Structure formats: structure tokens, C-alpha cells
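Taking it in order: structure first as C-alpha cells, then the write-up.
Omission of a single protein chain aside, the complex is shown with its protein chains in their original locations.
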Amino acid sequence: MRIASRGLPPLVAALAIAYPWLVPNYYLVYAGALTVMYAAMATSWNLLGGFTGYVSLGHSAFFGLGAYGTGLLVVRAGLPWTAALLVSSLAVTAFAVAVGVAAVRVRGASFVIVSIALVSMTNLVVQGWRSLTGGSTGLQVPSPFPGLHRGQTHLVFFHLFLALLAVALVSWWYVSRSRFGAGLRAIREDEDKAESLGVPTGAYKVAAFALSALFVALAGGLYALWFGSLDPIFVFSILIGSFMVLMSLLGGVRHLYGPLLGALIVAPAGEYFLIALGETQIHLTATGLVLVLVVLFMPDGILAAFRRRRAGPSIPDETAEQRLQGAAR
Amino acid sequence: MARVLKGLTTISICVLALTACAKTDEPGAAAQSPGQAPGPVRIGISLPLTGDFSEPGKGIQEGYQVWADRVNARGGLLGRKVELIFRDDASDPNRVSSDYESLITQDKVNLVFGPFSSRLVIPAAKVAESYGMLFVEPAGAAKEVFEQGFTRLFYAAPAIADDHYNYLADYLLKLPAGQRPRTAAYASLDDPFAQGTAYGLRDKLAAAGVRTVVDEVYPPETTDFAPIAAKIAAAKPDIVVGGTQFEDSVGLVRALQELKVQPRLAAFSTGPTLPEFPGAVQGAAEHVLSPVGWSATATFPGNQEMVKRHQEMFGGAANEDIANGYTVGQIVEAAVAAVKCVDPTPACQGKLADHVRQGTFDTVVGPLSFDDQGRPEQAHMIQQYVNGKIEIVLPGNAKTADLVYPKREW
Partner (left out) sequence: MVSLLLQGLALGVLTGGLYALLAAGLSLYFGVMRVVMVAHPAFLFLAAYLTYTVHTTLGLDPFLALPLTVPLFFALGVAVQRLLVARLAPENLAMMSVLLTFGIALTIEGLLGTFYTGSYKSVSMEYATRSLTIAGVHLPYDKIIAFGVAAATLGALFAVLVKSRFGQALRATIQHREAARLVGVQTERVAGYGFGVGLATAAVGGTVLALITPFFPASHWVWIGKLMAVIVVGGLGSVLGAALAAVLLGVVEGLVLVTVDATWATIMFYVFLFLTLLARPQGFFGGRLAHRF
């Protein structure tokens, strides 16, 4: 039994890597890459949401900035795509630190409002700054692999997103075992008590915020290179941000594999709703109802139901005091 | 370590086993086995049936459906029935790409037709282009669409956005000096198509000395036009030009009335060409100008048939969006009939594209031909509401009434 469960992650990983060769057509590779991208973003979102309990509906701001940053560096500055991706992601991380300092001053509802405002504002700025970003005309980013045909590009980006997902998962796992993680969990349970016990809550929150933004920005940058056309109202979309939240919540925010599982359910389900319920907007209603039901009846997510059995690494269900001791240790 | 090795071995075995069943690069290669009776010609289309662009999206869908109905009544394409497969892209470029990706590689459609809005055409055309599919589209009029190096994209309307007002610019600049407008105000939706139309006129008039006194861009979610109208009112321009879609053209007209702006000429793109416009602005439509690529009364081949059949199928008056959709069908129909193939293979699609590039096509918007980038080489007419009716006032050889200038107060 033990061996079987140990062997499971490598097996799943092997299957994931092989996925593009297993499916019959390139559309499914494309859809797979999109799903893995969402999984990576939801996992990154969970670096903030899962540990601290701060719900950000605005992570698509970092997605969009990462995408536009990478695209602009490639198009306007002529940087090679790898350099553009790194520079832009680091710049977005720095931006996230600045925003984080202001944003994490407020808790709960105000924080959510700030995160919503962040998306709207970045959207307005990028759309309005026509001379730099192309505004509503959009930004066309040349493919980094001009020699490959479209299907092969999907295949490459599928694996790049997969690698990003792996890095995000490892980071979450590492944080969950670190003192930093213990401090973040203490913030989730009782921020005032954590502060009084000497946890540098402000710095910790900003660090989590920035780390989470970094991976989302990387996903955005890869998206820009892969997709090739950026349009401000679509990359700075509050819906993309809310998908990250929905996926994490559905899978379980306290679990390493929660957001991944959520993405594997939500992304294909979204495609299905759109095709099956196609011609009306009732698919929005379906998404909305799923969100309401999850919040009401499964706020801990699917994996919480499997806690007794093996659901992969997760945040243990300990009391606030235990956690504070862990943080102050 | 051993586990890692084991994992790697597993992976490499999987990979080796799987490369054998690598996908074919040819779209539609496995669509039909030889000897079988050919099924219907399936045409894949993604349209914004919901979301921001859903209104014109519906019009284009109706145009496609009327065309399919007509072509099937004539016996189909190369004797095969035409079947349209619609996907909703919810006005989202992610969706538009994934729709065409799945239509081409999964459904293996024979042909694809274009979506709506310049914002969605580029991502969609990228997909079609990379699979070598012919891509005739009804709505991507912004000049940027034709600067992406697409080789199989054609815009099925008389002219690109920047040239829509050409006849009006000529008319105004030929007026005697005393009547020529001296100042102009421009307000445009932040959208490549809408801006293209307004800026095409602005640049021509500005070059000839008509001073631009207001040049305003507003984001798509704008619903309150009073402040923009206030700016225009303060500048007291001779003419007002709106780069608009429907709802903002109505909003602008209402706000200009509220702020008592009385220009000598008012022109708006798109909005006034729709049948709902006069009702929505309640009598203020009189003498409003608009570029139009299609006329309900024109006798171009198929036009009256389309208007009549649309009335029967959908019960409403036809409009320009419907005509544009229908035009796409007519062009592709003519190309297929000439080249005599409808396979989704790059070879056949290439032949179709070559045919479209070199030919001139009789459509409901008049004869159309294309340049190397797929730009149509004709011009939009200018329409005006005269005595409550839409009349074509420019160019001279197509006019049904004389242009009224200066306009009546609204």
C-alpha cells in the first residue's frame, strides 16, 4: 500500500509528460497546455491563499503584467525570450512587493477590494497607454520557435507549463515545511496573536504575496510567447483571477495537490459547459452555481474528504497554539 | 535515486512507445476514407454569440445561415450539402483560438469562416494560417489585421476601416471655401475598427487644414457620454465625427442633444446603419451620416434574394453584418466552384486562396477584389437619413438622394 502511494506521483508525472503523445489531435494538446497553465497559476495563487487565508481575486493583474512585460521586452527591446521572461517576472515581483506593502495593511474584505481594484487599474493603464502597449489593438508577440509548426509549439509549451507547475508545487511543499510557512499559517489562524508572538506578519505576508505573484507572472509570460496576441481586456480579466480561486477552493486550499485537482476539474468542465450549453450565456450561470455550491458545502475542497487517507502533503489541522509555537520556534 | 531512475525508465519507455502514434500534421488527412460517398461540406465558425460583441455576432451568424440555406437550395458545394458548425467564443480570444483549433484538428472541417471583431480576428487568423486554411472573414477591418503577414486572410467587405469615410472626405474638401468646415471634433471608442474609421477621416481632413478641436477616446465600458459631449460643446466644432459601434453612437447623439451641440454635420460609424438606430435616438437621426458597405435596395447579384430569405428565416430587416456574413459565403462558394476542391488540405486551401487573391467576385456588396495582404480594394458608400429614410448620398454614381449639408438641428 505504502509503496503504491509512493509510486503514484512519479507515475502521474510520467503520464502527464507523455500526455501530448497520448491524445489523438493537437486541439487536445492545446487544451491540455491551457489546463496545466491554470493548474500552475492556481498552485501559485495558493501560496498566498492557502497559507495566509488572504483571498486575492486580482492575481490576473500579475498574469497580465507578466504577459505584457515579456511581450514588450521581446517586441520593443528585442530581448531573447528567455531573458524577457525572467526580467519581466522579476519586475512584476518587485511591483507585487510594492503593492503588497499597501495591500496587506488591510485585512479581509478590504484586501479583496484592493485585489479587484488592482486588476481594473492595470487593465485601464495598459489599455490607455496606447503608444507603448498598442492599447486595444493588442500586442502581437512573435513565436519564440518560428521553425516549429503550430502543433509542435503547443507540445513545447505544454511541457514548459508543466515545468512551471512542478516548480510551483515544489515551492508550496517547501514553504509548507519551513518556518516561513508556519508563520504564514499562524497569520491565517490569528494574525494579532501571531504578531504579538513576534512573527513578522507584515514582511511574511508581503513575501508570500510576491512569491505567488512571481509564478503567476511567469505563467503570464509563457502565455504571451505561446499565444502570440495579447489584448488588455482579456488578459487583465477578473474571470481569470476568479478561476484561480475557484480551482484552489474546489480542490482544497490546504492541500498541495488541491489547486491542481481543481484545475483538472474546472478547466475541462468550462470547455464542456461552453460546448454543451453553447449558444446562450447559461454557462456563466453554471460556473456561478458551482462556485456558490463549493463555498457553501465544500469550503475545504474535495481533498479534505480524503484527509484520512492519503491526499498528498497538506497543511495539518492543528490548533492555533501549536502553529504559533511552530512559528515562534 | 533508484526511484528517480525507475521513473525515468518508465517515462522513456512510454515516450518510445508513443512516438509511433504521432499525430499527422495535415488537417483533415483522415477525414474521409477513399471510396466512401462524400458527406456534407462542413464549415467551422466561431462567433461571439455571448459577451461584448454578441449583437453583431448574431447578425453575422444569420448571414452565414441564410447563405447556407441558399447554397443548399442550389444543390450545395460541388454537389455536397453545406453544414455549418458554430462555436461560441464568448467574445474571448482564448476561446476563439481554441474553437478554431478544435474545429480544424478535431472536427476536421472542410472550410473555416471568420469570426467577428478586429480584436478576435487576429488570434483566429493565426490558427487558420498555421494550419494552412483559407480564412475569409466578415469583420476584421482594422488596418493592423493586414499587417500580420497573413497569406490566406481576406476581408469580405468593400474597404478597410481607415478608408470607410473616403468619399465623405473628398466631398467636404471639394466644398467651396465658405462652406468648408474649419473645425472638427472626433470621439472614438477604444477599438481598432472604430478608431480606424474616425482616424481615417481625421487624418485626411487635418492634412487639408480642418482643425481638430476635440479628439477623444473612450473605453468600451463607457455609458455616460455627457462629459464627452460637454467637451465637444465647449469647442463648438463645425462637424462631429464618431468612431462608434451601436450603443455608443446612440449615447453620443443623446448626450450631444442634451448639451445642445448643433454641428453642421454629424457622422457616426456602424450605429446609424442598424435598423434600431432611428428608434433609439428618437427623431435625431435626420441627416446623420454613416459609411456603409451594403445597401438593402442595391441590385447586386443575390442581394434581393438574401434580403427576402432573411426576412422569411429570421423575421427582421437585414443589416450590414448579415450582408457581410453572406458575402463571405459567396466568395468561398465562387472559389470552390472554380477550383473544384473543398478538402482541408493545405494544397487545396492554397489553391482556393490563390483563386480569391486574383479574382473579382460578385457579391451582395458589389464586385470585390483583394490586394496581396487580403485588403479589399473597393470603397464604402456614405448613407444619410433624409426625410426619415436611409439614402445613399455618396458616391455620385450610386446615390439615391443628394447629401444634405448643413444638417437640420436635432
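Labels A and B are assigned to the chains in the order they are written; within every chain, residues are numbered from 1.
As a convention for this text, contacts are C-beta pairs under 8 Å (C-beta built on N, C-alpha and C of every residue); 3 or more make two chains touch, one makes a residue touch a chain.
Model, not experiment: these values are computed from the prediction.
Undergrad: Looking at A:13, A:116, A:203 or A:265, which makes contact with the chain not pictured?
TA: Answer from the full complex: A:116 touches the omitted chain.
Undergrad: Quick one: which of A:16, A:125 or A:269 touches the chain that's been left out?
TA: Missing-chain contact among the listed residues: A:125.
Undergrad: Per the definition of touch given earlier, which of B:203, B:221 or B:371 contacts the omitted chain?
TA: Of these options, the touching residue for the absent chain is B:221.
Undergrad: Under the stated touch rule, tell me which residues of chain B contact the chain that is not displayed.
TA: Contacting residues on chain B, toward the hidden partner: 49-52, 54-55, 58, 216-219, 221-224, 226-228, 230-231, 233-234, 246-247, 250-251, 254-255, 257-260, 280-282, 284.
Undergrad: What is the set of chain A residues that contact the non-displayed chain in the whole complex?
TA: 53-55, 57, 102-103, 105-110, 112-114, 116-117, 120-121, 124-125, 127-128, 238, 242, 245-246, 249, 280-292, 295-296, 299
Criterion: only the chains that are shown with their structure count from here on.
Undergrad: If you average the CA atoms of chain A and of chain B, how far apart do the two points sit, in angstrom?
TA: Those two chain centres are 36 Å apart.
Undergrad: Note which residues of chain A are touching chain B in the complex, please.
TA: 6-7, 10-11, 13-15, 17-18, 21-22, 24-28, 30-31, 34, 124, 127-128, 135-138, 140, 149-151, 227-229, 231, 233-234, 271, 274-275, 278-281, 283-284
Undergrad: Can you list the chain B residues touching chain A in their complex?
TA: Per the stated touch rule, the residues are 3, 6-7, 10-11, 14-15, 18-19, 21-23, 25, 49-51, 86-88, 90, 92-95, 97-98, 101-102, 104-106, 118-119, 122-123, 126-127, 130-131, 142, 144, 148, 190-192, 195, 219-220.
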